[in-house]
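All protein chains of the complex are present and in place, except for one that has been dropped.
Think of it as A, B and C in the order they're written, each chain with its own count starting at 1.
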Amino acid sequence: MTVHALEAARRLAPRFAARAAEHDREGSFPVEDFRDLREAGLFGLMVPRSLGGLGASFAEYAEVATELARGNGATALVFNMHASVTGALGAVTEELAEALGVPDAALAARDRLLTAAAQGSWYAVAMSERGAGARLSQLSTVYEATDAGWHLKGSKTFCSGAGHADGYLVAARSTADQSVVSQFLVPAGDGLTVEPTWDALGMRATSSHDLHLDVTVPADRLLGGVEGLALVVAQLMPHWLVASYAAVYVGVARAAIDAAAEHLNARNLAGLSAVRARLGRADAATAAAQLVVAEAARRVDETPGDAETNRWVWRAKLLAGTTAAEVAASMLEAAGTSATRRGHPLERLYRDARCGSLHPATSDVCADWLGIAALGGDPDRDGSAPRW
Amino acid sequence: MTVHALEAARRLAPRFAARAAEHDREGSFPVEDFRDLREAGLFGLMVPRSLGGLGASFAEYAEVATELARGNGATALVFNMHASVTGALGAVTEELAEALGVPDAALAARDRLLTAAAQGSWYAVAMSERGAGARLSQLSTVYEATDAGWHLKGSKTFCSGAGHADGYLVAARSTADQSVVSQFLVPAGDGLTVEPTWDALGMRATSSHDLHLDVTVPADRLLGGVEGLALVVAQLMPHWLVASYAAVYVGVARAAIDAAAEHLNARNLAGLSAVRARLGRADAATAAAQLVVAEAARRVDETPGDAETNRWVWRAKLLAGTTAAEVAASMLEAAGTSATRRGHPLERLYRDARCGSLHPATSDVCADWLGIAALGGDPDRDGSAPRW
Amino acid sequence: MTVHALEAARRLAPRFAARAAEHDREGSFPVEDFRDLREAGLFGLMVPRSLGGLGASFAEYAEVATELARGNGATALVFNMHASVTGALGAVTEELAEALGVPDAALAARDRLLTAAAQGSWYAVAMSERGAGARLSQLSTVYEATDAGWHLKGSKTFCSGAGHADGYLVAARSTADQSVVSQFLVPAGDGLTVEPTWDALGMRATSSHDLHLDVTVPADRLLGGVEGLALVVAQLMPHWLVASYAAVYVGVARAAIDAAAEHLNARNLAGLSAVRARLGRADAATAAAQLVVAEAARRVDETPGDAETNRWVWRAKLLAGTTAAEVAASMLEAAGTSATRRGHPLERLYRDARCGSLHPATSDVCADWLGIAALGGDPDRDGSAPRW
Partner (left out) sequence: MTVHALEAARRLAPRFAARAAEHDREGSFPVEDFRDLREAGLFGLMVPRSLGGLGASFAEYAEVATELARGNGATALVFNMHASVTGALGAVTEELAEALGVPDAALAARDRLLTAAAQGSWYAVAMSERGAGARLSQLSTVYEATDAGWHLKGSKTFCSGAGHADGYLVAARSTADQSVVSQFLVPAGDGLTVEPTWDALGMRATSSHDLHLDVTVPADRLLGGVEGLALVVAQLMPHWLVASYAAVYVGVARAAIDAAAEHLNARNLAGLSAVRARLGRADAATAAAQLVVAEAARRVDETPGDAETNRWVWRAKLLAGTTAAEVAASMLEAAGTSATRRGHPLERLYRDARCGSLHPATSDVCADWLGIAALGGDPDRDGSAPRW
C-alpha cells in the first residue's frame, strides 16, 4: 500500500457520512459507498501486489478502516469483512500452505479469488449461526461432496452485506465426519436466499441479514483444498476474528467527538466548562484507543499468533469497544437534547457505538482473557469459555 | 391517594410494556395507554379529593410514575406533564393565592380545570421554544388582551402529547410589557397546529412535537387570574420543572434490569460471573436512585422550596438520569448482540434511558448546583447560567 | 433511643476529628474517644432499656455510626464492633432463645453482659483468623470443656480494639466435635496477648492487632449457653457481619466532602467549575449511599433475615464502600497537592475510605450476590463462595 489507500479513505469518508443518515434510517445497504470503494481500488487493499492488489499490511488496513468509519461505521464494518477474507487468504504463505498440506491447485484457486477482489469483487462472511454464535465448534450448517463439487445446506445469521457481496465465506461441518469443519467461498447467485432479519439498534446499514444456503459450489471453492482447515485458520489468525472490529470503533468514537464539536461550535456552546471537560476526556480516550489498535496491528504484522500479540489484540478490542460507547454517550450528553433528533449524526453514533463491545470477543471476555494473562495463565487453557 | 393508584399503575405497566415496541417504532402516541390511565382514574391523581381527585402527594406521584415507566417510559413522561400541571395548580393553597393576589374568580377557574382532570381530561405543557429552551426569561411567544379574553401567538417545541391532550399549559410574554410572563391553560381545538417534528433517539412515543399557537382563549384561562405569575410559580415549585422526570428514569432503569434478567435466564446465561456483576451493580445503583427520588419527593411535600429540598431535587435528577443511562448500557452489554434487535425491550430502553440526563436541569447543571451548595454557596446567585 | 444519642454523636465528632490525625500517624488507639463514648452513655446504645441501655434500633445505630465516622472513621469502626456484639445479644428475644434452646441461665448471663455495657464496658470481636478470613466454617481456634468452664486456645487477627476492650467475642471450634462452632465472651485479662501487627493503609487507629488466646473462661461465658450456636447466629443476623460497616463509610465519604469544601473555600478555589462538578457529584453519591444504608437498617429492624432485607444489606455494603473510595479520591483531586500533606484530613480520609470495599462481604462479593438475586437465584445456593 502506498499512502494512496489512506488518502482514498479520507476522501471517501465525507461522502459516506453524507449518506449515512438515510441508510441508517432505512436500514438499507450503502450501495454507493461500495461503488466508491470499488472505484478507489480498495477491494484490493489486502490483495498481494503480485495479484494486482495494494498489498496492505494489517496495520495499514487498521488505519484505512478507522478513516472509513469516521464516515460511516456500518460501511467500514462490512468492508472489514471483505478485508478479513482477503487478508486471511493473502496471508497464507507458501510455507504455511505446505505445512498445512494445501495443494497447489488450491493456491491457484485462492489466487483467482484474490485477483477478482483486486479487480472489483468483494466478499462477505457467513460464519455465525443462531445458537452457535461465532463458535466454529458448534455449527449446524453442513456440507457433503457431490459430483459437481460440494453441496452446502444450512442457515447463517449476522451476515453483513448479505445480498450485495460477490461471494461469501461459509463455514460448514462435514456430514461424513462431524468433527471436520471446512470453509468455502460461495459465489453469489442461485441457492442463496437472504432473509431480511437485520433491524437493529446500531450499525443498521450493514444489512447483516440471515443467509440460507442450499447450494452446490465447484470443487475449487473449498478453501485450502483440504477439508478441516477452518479451525486451524481461526487459531492462526485471531486478529481477523477479534481485532479488526476495533479499528472501526475508533473511527466511530472520533466521529462522535467531531460531531459534538461541530454541534457545539454552531450553537456557541464551546465555552461551557462541563462541555470542554467532556470533549477533553473523550479526545484523550479515543487517541489512546487508536494507538492501541495501531500497536496491535503492527504486532499482528510482525509476530502474528504470538501470545503477546494476542494480548494486544484483546486490548484493542476491549478498549475500542468500551471507549466508543462511553465517548458517544458523553458526546451526546455534551451536545444536549437537540442532538437526539433522528438524522443528527450523534443520534446515530450513539447507537452504532454501543455495538463494539458486543461483537465477539466481547469486552467482558477480552477482560477475562487479559486478566488470565496478567496473572501468568493461559487464556486458551484457563478461560471460562471455549475460545472458538 | 389510597394505595389504589399505585396498584393501578402496577396493573397497567405490563399493558404499556406490551404496546411500547410498536409506539417506539412508529413514533406514535400511546393512545390506549392514555385510555387506560383515564379509566383507572389516574388523571385525577394530583387533584385534591375535594374536587374529585385522588389527592396524591408528590411522593405518591413519584411512586406511580416509576411504576408506569417500568411499562413505558414515554407514557410516563407524558403523564408526568399532566401531573405537573395538575399538581402545581392543586398546590396553590388559599394562603399562597392570597399572598400572590390571586382573585377568587381565578381560584374558581382553577378548580374547574382540576375537576375536569378528575373527570378524565389531561393537560400537556407547551413551555420550551427553540433558542430559549425551557428558560421563561427568553420566550418569544406573546399574548395580548382582547375583548374575548387573551390572544396568544407563537411556537412551542418539545410539547409532549401534542395533538392528544385536552389542554396545554402555555407560557407567553405580554406584548404590552416584555418583562411580564404569564401562563395560560389553552384548550385543545382550533388555533392550535401540531407540526410533527418529534422523531428522536428515545422516548419516541411522547409525540413531543412542535405546537404553533394563534388562538384566543377565554379570560379565565389566564392561570392565577393575574398577569406575571409565571416566573413566581417556577421558582416556588422547581420540583415539577426539574425532578418529576427523575421518577420516570428510575422506572426505566429498573425495566432494563428486569429485561436483562429475563433475557439471560431464557438463554441460561445467568451463571456467567461477568453478567452477575453487571446486574448486581445495576441493581444497587437503581435502588439507590429510587430512594433519592423518594426522599426528594417526601421533602417536596413537607418543605417545598426549601434550600435543602432543592438539593434533594437536584440529587434526584442527577442520579436518576445518570443511573438510567449507565444501567441500560450495561444491561445491553450483559445481554449481548441478540438484545440489540429492534423490538427487544433493551434496544428501546437503551435509547430511552439516555434522555434523562438531557432534560433540564441537565445532569451537568445539577452537578454544578450541588457543588456550589456543597461549597456553601447559593446556586441561584453563583451558578454559571440563569436557572430559569 | 431518644434523639439524645444522635446529638451526642454529633457533639463528639469534632473532638474525634481533632484527635484523628495523631492517632492515624501513631497508629495509636483513640483512648480519649472511647472515654467520651463511655461518658456519653453510648456503650449502652444497643442495650435494651430494661437493662439500663438506650434500646436503639439498628436504624438508629446506623445514624449514630455515620455521625461518629464524620469525626473519625476508625473510632466508629471499633465502636461498630461493640455495637454488633451488644446489638446481636440484645436482639435475641425470648421466643428466639426458646427456639434455639437457650437455657434461662444463659439469658441471665447475657443480661449481665448487656448491663455491664450499659454501665460502661465495651466489647471487641475476635472472629477472623489468618487463612480462614471471617468464615466461621474454617476456624482453627479451639475450645474444650474444663472443670472451671471453657478453655480456649488459638490466634485471631484483625481484632479491632485489641488490648483496650473489656471483653472479646471469640468464635472457636470444639475439640470434641470439629463441626461445632461456639462463641464466647472472653473477659480482658490474663491469657490474652496482643501482638501489635496492625500497621495498615487506613483505619490505623482501630488497633486491629492479632490476639492470642490461651485462656479459661467461666462456664457462663459460652454465649447462648449451648454449644454450636455460632453459625446459626451468623445466618440470622448477617447485618451485623456485613452491613454495619456501611454506615461508617458513609460518614467517611461525607467527611471527605466537608474537608474538601473547607480546604477549597479557604483558598478561594470554590469558583472553579471542575471543582464544583466534583463536589456536586460526590454529594449526590454520598447522599444516595446514606439513604440506602438507612433503608437497609430500617428493614433489618422490621424484617431481619428476610431475603429482601438481605439484598438491601448488600446494596448498602456495596454502595457505601465504593462511594467512600471514589468520593475521597475525587475530593483529594479537587483539593490538590497541598491536601496530600500528612495531617491534612483528606490525606487520611483517602486512605481510610479505601478500606470499606475490602471488609467482608467485599464489594465484588456483594455485587455477585445482588446479581444472583436480580436473576432470580438464591445467593446462598448459587454463590461462587461459601457465605460464612
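Assume a residue touches a chain if its C-beta (ideal position, glycine included) is under 8 Å from a C-beta of that chain, and two chains touch if they have at least 3 such contacts.
Just so you know, these numbers come straight off a predicted model, no measurement behind them.
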item: Touching partners, among the displayed chains, of the absent chain; value: A, B, C
item: Of C:F16, C:W312 or C:Y350, the residue in touch with the unshown chain; value: C:Y350
item: Selected from A:A289, A:A328 or A:L346 as touching the chain missing from the view; value: A:A289
item: Where the unshown chain meets chain B, residue by residue; value: 273-274, 277
item: Interface residues of chain A (partner: the chain not displayed); value: 257, 261, 264-265, 270-271, 273, 275-285, 287-289, 291-292, 295, 311-312, 314-315, 318-319, 364, 366-377, 382, 384
item: Missing-chain contacts mapped onto chain C; value: 158, 199-202, 272-275, 325, 329, 332-333, 336-337, 340-343, 347, 350-351, 354-355, 357-359, 362-365, 367-368, 384
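In the analysis below, only the chains that are shown with their structure count from here on.
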item: Distance-maximising chain from chain C - centres being C-alpha averages; value: A
item: Distance from the mean Cα position of chain C to that of chain B, given in whole angstrom; value: 42
item: For chain A paired with chain B, centre-to-centre distance based on mean C-alpha positions, whole Å; value: 42
item: Separation of mean Cα positions, chain C and chain A [Å, integer]; value: 52
item: Two or more partner chains touched - positions in chain A; value: 273-274
